[in-house]
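The complex appears here minus one protein chain, its other protein chains still in place.
And now, chain A:
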Amino acid sequence: MALRAQTGPYFGEFGGRFVPESLVAALDELSEAYALAKLDPAFGDELADLGRTYTGRPSIITEVPRFAEHAGGARVILKREDLNHTGSHKINNVLGQALLTKRIGKQRVIAETGAGQHGVATATAAALFGLDCTIYMGEVDTERQALNVARMRLLGAEVVAVKTGSRTLKDAINDAMRDWVTNVETTNYIFGTVAGPHPFPEMVRDFQKIIGEEAREQVLDLTGALPTAVAACVGGGSNAIGIFHAFLDDADVALYGFEAGGEGVETPRHAATISKGRPGVLHGARSYLLQDEDGQTIESHSISAGLDYPGVGPEHSWLAALGRATYRAVTDDAAMQALRLLTRTEGIIPAIESAHALAGAIELGTELGRDATILVNLSGRGDKDMDTAARYFGLYDGGER
């Protein structure tokens, strides 16, 4: 079977629905609504129309030769999801799920967010469709992404700072699930990545795969050939699966996911789930997971809030197990250096998440050499990260570092 044809609930031994019974009806309802929507051309048309007139699709590709000089002279091409309305790929998925919410007839949406990009996108869709919206965000993340908190509030969403556990994305997901269990009859959960219980991994992937479908054609048009390698950062894995999917059955195209290596994968402070974890169950799916011997989730660490997650989507675990995609880790510092390099050489300030993919591309270019073409998913822009970058590089007057 073509790899592209794989659907949930299972991707090999990964995936499933490890959830409280209280959520099964809602997941069934969502699965059914999604199955019907897929068959209904009007749904696809409406989503494509929103993509065109609201998000700004298709996003362009940009070749970055001055940056590529630092990547072994390989051709480097960026897929510009940073130019989407709201500043990242997250909007692709949110519009799809918001349309489904309307179809199901629910009036309230909830979401978890790490960097705040998924929360901003969800709050945006809620404003657009007139839905009530509550966003769960770890307290640590509300501090490091204060600008996005203000954006969500301005958009009319309630932002709940989650104070349990590690106070980051995984705990925000726990609280969003608790909200959903409690309010399931009125509320739809717009999940932000390709993790979680079925149907989320498949559905979110389907809403994100447009990235790779567009990019595959665009790169063919530009270069006359498929890329040698495709690179993306991996938090939960939605932008990565979004750009990988169109290439899954192109066996000559190498796929690389770059996880957050934090302070180094030899230290305990990283979020390199596939590189350093082992299979387990978290947030409704069986997948790779950072955990201790007893199966307690280990707190992840990354300078990038959007990658600071100890789990990963099941389809990535499957692709890793099959050897179809390769997952590596990129440290905080390598990502920050790549962020500055792209900014200085090309005038494009990427999100710190996406900078992990750029650092990965530098590594790949050096290995693959001048003949290679590397397609990089630039999943988001860096506006939200200015405070982190300013502190990191000492850009404030009287600055640190």
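One rule holds in what follows: a residue touches a chain if its C-beta (ideal position, glycine included) is under 8 Å from a C-beta of that chain, and two chains touch if they have at least 3 such contacts; residues count from 1.
The definition used in the following text is that contacts and distances are computed from a predicted model.
Missing chain, UniProt protein name: "Tryptophan synthase alpha chain", from among "Electron transfer flavoprotein-ubiquinone oxidoreductase", "Tryptophan synthase alpha chain", "Branched-chain amino acid ABC transporter permease" or "Metapyrocatechase". Contact with the chain that does not appear here is found for just one residue of A:V181, A:A321 or A:A390, A:V181.
Here the missing chain is touched by one residue of A:V281, A:A321 or A:A390, and it is A:V281. Among A:T297, A:S317 or A:S354, only A:T297 touches the chain left out of the display. In the full complex, chain A makes contact with the omitted chain through residues 16-22, 24-26, 164-165, 170-171, 174, 177-178, 181-182, 184-185, 280-284, 286, 289, 291, 293-297.
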